[in-house]
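And now, subunit A:
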Amino acid sequence: MLQVGLTHFLTVSAILFSLGVYGVVTRKNAVMVLMGIELILNSANINFIAFSRFGNFGYSGQIIALFVIILASAEAAIALAIVLNIYKTFANVNVDEIDHLKD
Partner candidate 1 sequence: MNYYDIMFYLFAAITLVSAWFVVTTRNVIYSAFFLLFTFFGVAGIYVLLAADFIAVVQIMVYVGGILILLLFGVMLTNQITNVDIRTGASNLLPASIATGILMGAVVSVMWFTDWKIQPTEAPTTTLKILGRLLLTDYVLVFELLGLLLLVALIGAASIARREKE
Partner candidate 2 sequence: MYQFFFDLTGNVIISTLAVALVPLICVLLVTLFGVWLERKVSAWMQDRVGPNRIGPYGIFQCVADFVKMLQKEDAVSSEVDGVLYNIAPVLVFAGSFAAFAVIPFASTIIGSQVEVGLFYMLAASSFVVAGILMGGWSSNNKYSLLGSMRSAAQIISYEIPTALVVLSMVMLMGTLNLTQISEMQTGNFWHWNIFGGPGWALSKFLLIPFMVVGFIIIFISTLAEVNRTPFDIPEAESELVAGYFTEYCGMKYGMFMLAEYGNMFAVSLLVSVLFFGGYQSPVGYLGNVLGIKWLVSLEQFSWFFAKGWFFIFVQMWLRWTLPRLRVDQLMTLCWKYLIPYAVINLVIIGIISLL
Partner candidate 3 sequence: MQKDGIEFMREYLKNTWDGIYTVLVGMRITFKHLFTPAVTIQYPEVKVKLPDRVRNRLYVNIDDCIGCDQCARACPVSCIEIDTVKSIPGEDLGITSNGKKKALWVTRFDIDIAKCCYCQLCVFPCPTECIYMTDVYEFSEYERANLLYKFSALNQDEAAQKKVNYEKFQAEKEAQKAAAAAAAAKPKPETPAQPSAN
C-alpha cells in the first residue's frame, strides 16, 4: 500500500478538499473563507492532473487545471476587491455580520 499510485494522490486531494470545506464553513473572516476556496480549487486541480497522468485521456486534464488556476486568480482579484469594499462600508469583514442588503 506504500507504493504511490493514483489512489494516494486522490486521497491527498480528498483530504485537502475536506479541509477547504471546513475552512469555508467555520471561518468568519471573508478573507479566510477565500483561503478555504483556494484549498478546494487546489484539491480539484490535483484530481485533474492525477487523472490526466494515470488515465489515458491525453493532456486535457492539465489544460483544465491551467484554466482553473487562471479562473482562481481572476476570482481572487474580484473577491478581494469586494471584500475591500465591504470593509469600507461596514468596517469589518466578518461574513456573519454582513447580513443586510440595504442600510
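Keep in mind how these were chosen: all candidates are chains of the complex that A comes from, given by their letters.
What we mean here is this: a contact is a pair of C-beta atoms (placed from the backbone, for glycine too) under 8 Å apart; a residue touches a chain by one contact, two chains touch by 3 or more; residues count from 1.
This structure is a prediction, so every number in the text was calculated from the model and none was measured.
K.L.:
Please find, within this complex, the candidate from 1, 2 or 3 that touches subunit A.
P.N.:
Only one candidate touches subunit A in this complex, namely 1.
K.L.:
List the residues on subunit A that touch candidate 1 in their complex, please.
P.N.:
Listed in rising order, the residues are 2-23, 25-32, 34-36, 38-39, 42, 45-46, 49-50, 52-56, 58-60, 62-63, 65-67, 69-78, 80-85, 87, 93-94, 96.
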